[in-house]
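This structure is in C-alpha cells; I'll ask about it shortly.
Now for chain A:
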Amino acid sequence: MMKELKEKIVQRIKANFADAAEKNDFNYNRLDFTVKKETIPSILFYLKDEMGFIHLSDANCVDWLEEGELELVFIVWSPKDKIKIFVRTRLDRDNPVMDNLDMIWPQLNTYEREFREMFGVQVTGLEAPDEFILEDWQGPPPFRRDFDTAAYAEKTFWERPGREDAQDVRETIANRDGEEIPDFAKKYSR
Partner candidate 1 sequence: MEKVLLDILGAIVTFLVAFVVGMTYGGLNRKITARVQNRKGPPWYQNFIDAYKLSSKKSAIHHGVMHHLGPAFLMVTSVMTLLIVPVLSHNNWFPNLNFQGDLIFLLYIMTFGPLGMALGAGQTGNPNSAIGVTRGLSMMVGFEIPWVLALVALMIQYHTTSITGLMAVQAHSGTWLMFSSPFAFIAAVMALFGMFRYSPFDIVGAPTELASGPIAETGGKYLFVMMSSGSVFTFAKLTLYVDLFLGGADNLFILIIKTFALYLIPLLYSLVSPRYRTEQAIRWFWGWPSFFGLLAILQAIIF
Partner candidate 2 sequence: MVNDKNSQKIVDFIQNWARKHSIWVLAYGTGCGAIEIPPTMTSRYDAERLGVRGAATPRQADVLLITGYLTVKTLKRVIRVYEQMQDPKYVIGFGSCTINGGMYYDSYNTIKVLDKYLPVDVYINGCMPRPEAVLSGFARLQKRIAEGRANGAQQYKDNLEWYRANQKKIIPNWIMPEYNW
C-alpha cells in the first residue's frame, strides 16, 4: 500500500522534474529527492499545490566542509498521504546563493534568515531584518564546520581558574612507567 503510493509519487515527480534523483529504500513513510538548486522553488510549489504536501515540517542546512558544499534539506509532509518527502539540494559552499521561497510557505522566511546568519547563505529577495539570533556578530557564520566554537569561547570569555592541577590519566601512567607513545599513535589516545 505504502510502497505503491511511494512509487506513484516517484513517478509523478520524475515525470515533471527530470533532474530529480530519488531515494526510495526506506522501510517507513519517507521519500528522498535530490534536485538541482534551480528546481527547488518549482518542485516545492508542485509538491505543495498539486500533490498535497502542504505542511512544511522542516528546512535545514548541512555543511559538508570536505566536499565544499552546503546541503539544503526541505522536509514536507502530506496530511492526506501520510508521507514525508525530503527535498535536497546542494549549494556551492564558497558562493552559496538561494532564492527566497517565503511565498511558498511564509515560515520559510524564518528558516532563510537562519541560513543567512548561521551558514552565510545569501538569499536573494529575502525581506527581513539583517540580524536574527545573533547581535553584532563579527565572526564567520557560526554553524559552518570550520568555525571552532570552543576556540572562540576560550578566546572571548573567561574561564574560572582553579582547575589547572588536572592531570591526564593516560599521560600520568605513561610517565610513571616510562612509556613513550609514538606520535602516530596519539590520535588514537583518548
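Candidate selection criterion: all candidates are chains of the complex that A comes from, given by their letters.
By definition in this document, contacts are C-beta pairs under 8 Å (C-beta built on N, C-alpha and C of every residue); 3 or more make two chains touch, one makes a residue touch a chain; residues count from 1.
Predicted, not measured: the structure shown is a model, and the values here were computed from it.
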Direct contact with chain A in this complex, candidates 1 or 2: 2
List of chain A residues in touch with candidate 2 within their complex: 134-136, 138-139, 142, 147, 149-150, 152-154, 156-160
